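Every protein chain of the complex appears in place save one, which is left out.
And now, chain A:
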């Protein structure tokens, strides 16, 4: 039962994941990142040992909130003074600091214990694609939401050779 034969040097190392947040819904991405930070994707997971990995999220400035949340979702905190409830709409918070929305989402999805601070330190958020961890990254993961191609992602040959559905249907 105590055999460690299947363990390699990579079993207990802290990996570095890179995730592109462009076109990813904030909540769904945060949920996935929180699992990676806790290490719950590893069979060696144990709550008393921090088995989490580093996660680098780039393009957080281009993350997505669905519905009218950019205008309606409120981030609140109280300063401690009477009448000191501060409210800020998601749009304004995003303009102030494009990483805050994702940071608050992930912070809220981690278990509220003493390990949360250490796990958040292993989270590295960048508003654009520039990041300083290129030498450390071990894996790049796709986000949880499928990224669809826009018209500009297709080459002109693909556009011209696409079957002509519209005019055919109008014939019927």
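Things to note:
Convention: a contact is a pair of C-beta atoms (placed from the backbone, for glycine too) under 8 Å apart; a residue touches a chain by one contact, two chains touch by 3 or more; residues count from 1.
Simple rule for what comes next: contacts and distances are computed from a predicted model.
Looking at the choices "NADH-ubiquinone oxidoreductase chain 2", "Zinc transporter-like protein", "N-acetylglucosamine-6-phosphate deacetylase" or "Large ribosomal subunit protein bL20m", the name in the UniProt record of the chain not drawn here is "Large ribosomal subunit protein bL20m". Within the whole complex, the absent chain has one touching residue among A:42, A:69, A:91 or A:104, and that is A:42.
The set of chain A residues touching the chain not shown comprises 1, 3-6, 40-47.
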